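The structure's right below; bear with me while I get my questions together.
Apart from one protein chain that is not included, each protein chain of the complex appears where it belongs.
Entry: chain A
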């Protein structure tokens, strides 16, 4: 309310909460960073679209899709790795690594994630390329945007939006193949026999891709994405940023009116024209900059033409920029990457990675879970023996059937038998062949002679085949407190 004029008898236009967005029509540019961006985009899209179609032979009992999130059977397959629900810590670990990896990349090369690999950037870039194909470059686009609606404009818009839609559908379409056998699902999808969740997923992802990539674009980066906010807390004077070297460029201009010497910047405006988020980097570092370096490519081109050294706009650290300003030699980029922050992140990241690899290498491919009957806790048999019951689940987490032996370590004289055998066969151990990739539930009865007191009991599951392995589960054996009569 402080900006109100208390005396003014005004009929002001209604105040708006935000400024109208100006559509950004970035100009095409070529250069080393642009080519790097093409390469990264091609790689990312290829990984996204091709991965579900890779095959990986796991033997006759498991799916042969290299990367598969099998929600129905609650398994996650990734090449040689198979993750069960109780091993979800692997996924959690990977997510933590992804987070720290983002910190690491940011501290080393600034917002490179935003500029090159972020899906929002990749798809926006793709859609902007479609704009250029259909409407032409920046000037043609702006002219068309202002032009009144007519058959030509409608035709162009419809053409462009159909291509958007095509890209969006294939984006949404690729996603579902991660969750089912890709060739089968593809066949079912086109013959309208796929589950409805597949269609609704594709629909939702098509809409979001179209909307975010085709229309929202840089507004997602500037207004919706939380990452730039976090990131500004992570950048310091040692972080690489796209920076306009004002000490070299200013005063800018084409021709000096006074004859005084001018800086290297000829004020051609190309750096702002190519910017996909529509900002002018010469105003200093700002939140809208996704560090895509297209302005570097644009300006380097100009510098070459005017015969000035490249790098008026460049990836530099604030620290290095200050050195350069004083006329000292700039540190090479590969050296700038290594400083305390990157080393610490790299250390944490590698430690988690190593821990996960260790866990992966040493994990048991069998497991056992026991739950003891508590109602009733024990049972007196006609012979006076005391019986406890347990629900035991043995898991074979490998893609082949395994011979396993369950042994009992408990009160002296205790014996066990299971629901599927007669009690006369009771023994200290029992052996079963557990089919591949299965959990076998079995109700186990344990008897101990009369007079046994309550105590500890444990089951041990041992794989009898070549690779072996052993897991135990400790539980208890309940018995009456005193003599029962």
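Keep in mind that, in the parts below, a residue touches a chain if its C-beta (ideal position, glycine included) is under 8 Å from a C-beta of that chain, and two chains touch if they have at least 3 such contacts; residues count from 1.
Keep in mind that, in the parts below, contacts and distances are computed from a predicted model.
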Exercise. According to its UniProt record, what is the protein name of the omitted chain, chosen from "Aspartate carbamoyltransferase", "Cbb3-type cytochrome c oxidase subunit", "Sugar ABC transporter permease" or "Ion-translocating oxidoreductase complex subunit D"?
Worked result: "Cbb3-type cytochrome c oxidase subunit"
Seminar exercise, completed: Full-complex touch with the removed chain, picking from A:330, A:356, A:450 or A:471, is A:450
Exercise. In the full complex, which of A:34, A:111, A:308 or A:387 touches the chain missing from this view?
Worked result: A:387
For this session: Sort through A:140, A:234 or A:440 and give me the one touching the missing partner chain.
Result: A:440
For this session: In the full complex, which bits of chain A touch the chain not displayed? Write them out.
Result: 1, 4, 6-12, 373-376, 379-384, 387, 389, 401, 403, 417-423, 425, 427-435, 438-443, 445, 450, 484-485
